[in-house]
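Step one of this worksheet: look at the structure below.
Just one protein chain is left out here, and the rest sit where they should.
After this line comes chain A, so read on.
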Amino acid sequence: MRDFWIIFKQAFLSKAKSKAFLITTAVVVAGIFLLANITTIIEAFDDGKEESTAIPVVADNEALVDRLGQQRTAMGEDSELEVTGDSRDVLEDQLKEGEIESFLILRAPGGDSIEAEYVSESSEMFGFPMMLQEALQSMQTEMRAAEMELAPEQAGALFEPVGFEQTTVSSSGKTEEEMNQARMLVYVLMFLIYFAVIMYSNMIATEVATEKSSRVMEILISSVSPVKHMFAKVFGIGTLGLVQMLLFGLAGYLAMKSSSSVSEMSEEVFSSLGLGNIPASTIVYAIVFFVLGYFLYAVLAALLGSLVSRTEDVASLITPLTMIIVVGFIIAAMGLSTPDAAFVTYASYVPFFAPLVMFLRVGLLDLPWWEPALAIGLMLLTIAVLGWFGARVYKGGVLMYGPSRSLKDLKKAIQLGKE
């Protein structure tokens, strides 16, 4: 067991201390902080000379404009309205020149109805006209109510909001809002799992191939059994992966907390990521599927790495492995919008896809406990089988030199391992 830890430590430390690892980690952490503080940074570059946001209003009745201003203040909006004497044509020219962003034409023909036209450069400002319309609508309603001489209670009764509640009866049993939050979170975690699995299994294969090509392998396996060496390597780099992911997570958390625009911006991000109320089970599942997915692919990668004798050949042997992960990712990506589709359900039990697809389903749907448990069980079984098989290949593979780029060498390696 001592040997196991020595190799574990070496695999972990030599990578953790390597420049490539430190730089990658630092860059990503810096990126996270940068993103979290992006609004502050943009503000710092802003010269502070905000152009007037007052919206020119063409109106025949100034009281109406004042009333609209009051109404909007009551609704919690603060953009200013400014009565202008310019004609519509002049304003349209100004709009085209870019001097103003929009203007409003307001009329109250007959005194009990309101007609308005909102002219803007583009239809980008989607929310603003809606709110304007809403404000004007309530103004008109008030005007009419006044005209009908309704008692305040009667008016109140008229405006009483309807009892409206939204409930969904999909298999997920989650509301649309919850789904969107979960979707975002699952997407982010899925990406992490995907990248981590590709990155670290590549790291393992390269590491094993390097040890072989530098022939240090011969010394290693003369003191430690190849099987122990393989698993120590897989665990060592796996731990490195977990540490790196935790660092990223911690950086993300700290960045959000410390960000100067913490008040609104990051809370918005938190809630849009579904981080405000992350179900603990989703995080636990993310870790479980990350770890299992990693082991599944890492054992395979170690096995493939043991077959090549030059690091240059790693890429070609590892391609099929990468393809499998990519397919899994595509299925999962499609499943984001339709997590209850049949092909997603089936794929989620395939051990090679499960880390991504079953995680997606667990995150988005309310599954009976046995479904993820079954997928996890199948993955564990596959890892055990691959570990057993990989160890046999590895034992012979590490002694095999010469041009080896194909899976045909598997047989040769197993034979050599037996001898």
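Just a few scattered comments:
As a convention for this text, contacts are C-beta pairs under 8 Å (C-beta built on N, C-alpha and C of every residue); 3 or more make two chains touch, one makes a residue touch a chain; residues count from 1.
One rule holds for everything that comes next: contacts and distances are computed from a predicted model.
Taking the options "ABC-2 type transport system ATP-binding protein", "Group 1 truncated hemoglobin", "Cytochrome c domain-containing protein" or "DsbE family thiol:disulfide interchange protein" in turn, only "ABC-2 type transport system ATP-binding protein" matches the UniProt protein name of the chain that is not displayed.
Residue A:S223 is the one among A:S223, A:S258 or A:S281 that touches the chain not shown. Contact residues of chain A toward the unshown chain are 3, 6-7, 10, 14, 18, 210-211, 214-225, 399, 415-416, 419.
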